[in-house]
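Here is subunit A:
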Amino acid sequence: MALNEALILAILASSLVPGLIIFVLAESRIRLRTTLNLFGAVAKLILVGVLLAGVSAGEIYGFRHTVLPGLDLVVKADALALLFATLSAVLWLFTTLYAIGYLEGSPHRSRFFGFFSLCVTATMGIAMAGNLFTFFVFYELLTLATYPLVVHRGTPQAMRGGTVYLAYTLGGGALLLTGIVWLHGLTGSVDFAHGGYLSALGPDYGGQLQFVFLLLIAGVGVKAALVPLHGWLPQAMVAPAPVSALLHAVAVVKAGAFGVERIVYEVYGVEFAQSLDLLTPLAAVAAVTIVWGSFRALFQNDLKKRLAYSTVSQVSYIVLGTALFGPVGTVGGLVHLVHQGIMKITLFFCAGNYAETLGVHKVSELDGAGRRMPLTTLAFSIAALGMMGAPLTAGAVSKAWLLDGAAEAGMHWAGWVLWTSSVLNAAYFLPILWRAWARPAPAVWPEERVPARGRIETLWLLLLPPLATAIMTIAAAVFADSAWSPLAWARLIAAREYSGAMP
Partner candidate 1 sequence: MTDPIAWLILLPLFWATAAFLLGPGRGARLAIAALLAQCGLALQLAADVIDGGARTHAVGGWGAPLGIDLAVGGLSALMLVLTQAIALPLAVYARAYFADGAPAVRYFWTLTGFLLAGLNALFLAADLFNLYVTLELVGLAAVGLVAAGGSARQVAAALRYLFAALVGSVMYLLGVALIYGAHGTVSLQTLAPLVDARAPAAVWIACGLMLAGLMLKTAIFPFHYWLPPAHGGAPAPVSALLSALVVKASFYLILRLSLEVFAPLAATAATALGLLGAAAIAWGSWQALRTVHIKMLVAWSTVAQLGYLFLVFPLLAPDGLALQAGVMQAIAHGLAKAAMFAAVGVLMLATGRDTLEGLAGVAGRMPLTLFAFGLAGVTLMGLPPSGGFLAKWLLIEAALTHGQWGWVAVVIAGGLLAAAYVFRVLRQAFLLAPADSPFHPVPRSMEWTAFVLATASMLLGLQGVELMSLLAAGS
Partner candidate 2 sequence: MIPLLKRAAVILAAASFAGALVFAMLDLPAPGVHLPAAVEANMAASGVAHPVTAVLLNFRGYDTLLEVGVLLLALLGVLAVGARATPPAPAPGEPVKRMFARLAAPLMVLVAVYLLWAGAIQPGGAFQAGAVLGAAAVLLHLTGILPGWGAPGLRLRAGLAAGFLIFLVVAGALLAQGAVLAYPPAQAGRLILLIEAGLTVSLGLILAGLFLALSRDSGDEA
Partner candidate 3 sequence: MSGGMIFAGAGAVLFTMGLVGVVLIGPLLRRILAFNVMGSGAFLVLVGLAQRDGGADPVPQAMVLTGIVVAVASTALALALARRLHRLTGRTTLSATDDD
Partner candidate 4 sequence: MSTSLAFDLLLAAALLWSAWRTLATPDIFRAAILFIVFGLLLTLAWARLAAPDIALAEAAIGAGLTGALLLDAVGALRARRDSAL
């Protein structure tokens, strides 16, 4: 096996193998389990780094295995794949650290970390899938690997959430499968290609292709939580905080959004999609989702639920960017894929910290949390401001590109949607910040579990990850113009999709 094949498989193996070993570990082997987890996460990060360097130097990484005559499993690392893979690898490391701290002493940790690793393996597979078939394989694997995480606590509420989650995602998977098989029947097994590969079919197939597009987008739209397919997301909030972080920032919803990008850019091709009149309806759906999600978030008292609706809204920024015809909108969508992940994971880490340390689950209980947990609340504030699009945060960068993209595509209404969303974002985030920083703390917290130790407000394993991702939220904006920023990478991809015409 060539080195380049081995490398790309090693990326998958770096989480799969530790995961499988962890499954069979006894519950008490804490140290070995932790070592395996961290080893996998670090190894994956290093491997992704090697690939990044290689890809930007023009190296090609790919692996192909034929499962049926004319049906290939293809894993490859192109620029778009690496954008998502890097995000996942980095955030996985932090989430693992966080989860180790968060689940300290709770039961069934072998099972948890086993599925956790499978989940990341599936996400990596989605990122690096080289064709729709492979994408689907990992997409469904992700569904299966996340279910045990959602129901991890085993309470009736968790079970209900898990059932709703399955009903939505498996249903979506069925639609996606139909669409993929249909395309396979039309074109045979074709790999993702810059500029898409369906335009070769010609306009005779227009009607069919429009319908298939609907199937495909509905399929991935479930995970991307496009309205009206978003119902599972707030229900899945019953999962432990690291899982929510994973679901919202790294794996599930991202997989959906990423699927939209792959389908629009590398299956249909953005220009061909535009010629089939597919992009405007997609943008409309995204716009509705953005506004609806933000609007619903306003009325949630449960902190995690508020964040969940916020996710519904923010992920559709990515979809909206994809649907804005023109390189600028594309850059906006791509870069928000990364930025939203960093910001949202910070918010969930912090929400988890409040719950784990103080027993605070509701917005109304957050009064004075900033004094008791200043670092956590600082991280939360940075991420929340980022979500609103405040200057010097990652959110501002994506929002700027999206607004320009809307103007470039001639969809000025999309700009208004984004502004509306920002206002709503402010309306549901600012009261939280106000309560946390400005209101006096109550005499007792609902259920204080972790006492403050000197200046450290909670376990350092719980504190470090949100701080790191909060710093990244700022760094992504401050160093946006450097060669290694997400923005630079997104521009590289966009340049390839639009045959070199880059702003």
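Please note the rule applied: contacts are C-beta pairs under 8 Å (C-beta built on N, C-alpha and C of every residue); 3 or more make two chains touch, one makes a residue touch a chain; residues count from 1.
Inclusion criterion for the candidates: all candidates are chains of the complex that A comes from, given by their letters.
All values derive from a computational prediction rather than experimental measurement.
Among the candidates 1, 2, 3 or 4, the one that touches subunit A within this complex is 1.
On subunit A, the positions that touch candidate 1 within their shared complex are 23-24, 65-69, 71, 73, 107-108, 110-111, 136-138, 140-141, 143-144, 147-148, 151-152, 154-155, 159, 162-163, 166, 170-171, 173-174, 177-178, 181-182, 184-185.
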